[in-house]
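Removed from the display is one protein chain of the complex; every other protein chain stays in position.
Presenting chain A:
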Amino acid sequence: DKQDIDKQYVGFATLPNQVHRKSVKKGFDFTLMVAGESGLGKSTLVHSLFLTDLYKDRKLLSAEERISQTVEILKHTVDIEEKGVKLKLTIVDTPGFGDAVNNTECWKPITDYVDQQFEQYFRDESGLNRKNIQDNRVHCCLYFISPFGHGLRPVDVGFMKALHEKVNIVPLIAKADCLVPSEIRKLKERIREEIDKFGIHVYQFPECDSDEDEDFKQQDRELKESAPFAVIGSNTVVEAKGQRVRGRLYPWGIVEVENQAHCDFVKLRNMLIRTHMHDLKDVTCDVHYENYRAHCIQQMTSKLTQDSRMESPIPILPLPTPDAETEKLIRMKDEELRRMQEMLQRMKQQMQDQ
């Protein structure tokens, strides 16, 4: 009966639509970091992913100049729009990483940068006026592994271990057009083994719900099994089989960037932009940032109990409930304080009486 149905209908099924509408109005932002030795095709890949040239006025250094170069952090921000959805995309570049002769701790400027963004957000979040907080935290880091070796190198391990608890790391095999399919399989296996062996925590794709359809689950499985993605990038369009495609022209054939049989570019693009972009942001907020924040607060409070005269630069929010050990310590210290105070009182009395 229609009347019955009307009575049963409440209307909150439209919530997703409302969320959609509001988010379109608000717009999105995403910060992507790219890291790896120079010459691995990072800028070409970024160009292919977002179909815009962010590096028009880039100047490449010669080998001589790079001998004692330090690692820089360069930010490029662009506003792009697609079907009414606005995205403020920030690419964080790390020129100089791994290029010097002595690369000891060359990832330090990068970890410092990531921490700085966390600190900035922490301050903003704890401030009084929180209307226009800018989120500059790094949501994802694409790390480019050289395809010319047998697997990870010491500098790769060093970088990933320094950043895996601060940012979502997505490792990629760069310039994959120098590997035949059997070599790609072998290299992927080797890299997966080494990532396990060295205890590196790369970004894990979330499990899909058990009530999703088989197609989706199959796609999800394929995605997980292809990691790390073997990618090829190109900023030129070539003619292949009568069509104009993004690709690289060789005397022996044409590599098509968007051909899934040639490389995993499409998988990377879908994962990064079409399906997992928001999950990357969520993991950054819920896991990496929270870790940073908890660590920060712990450090500050331990410092405060040592030196109570210190002014805290940030207003302290209520402490989490201390555990039994700390409670005992606190009680003991309280007792001691009380006894000392009593003694002081008595001495004062005595002096007065005299």
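Here, contacts are C-beta pairs under 8 Å (C-beta built on N, C-alpha and C of every residue); 3 or more make two chains touch, one makes a residue touch a chain; residues count from 1.
What we mean here is this: contacts and distances are computed from a predicted model.
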item: Omitted chain (choose from "Retinoic acid receptor responder 1", "Septin", "Myotubularin phosphatase domain-containing protein" or "CBPA2 Carboxypeptidase") - UniProt protein name; value: "Septin"
item: Contact residue for the chain not shown (choose from A:52, A:90 or A:103); value: A:103
item: Interface residues of chain A (partner: the chain not displayed); value: 37-40, 60, 62-64, 66-67, 99-104, 106, 146-155, 158, 175, 177-178, 180-181, 248-256, 259, 261-262
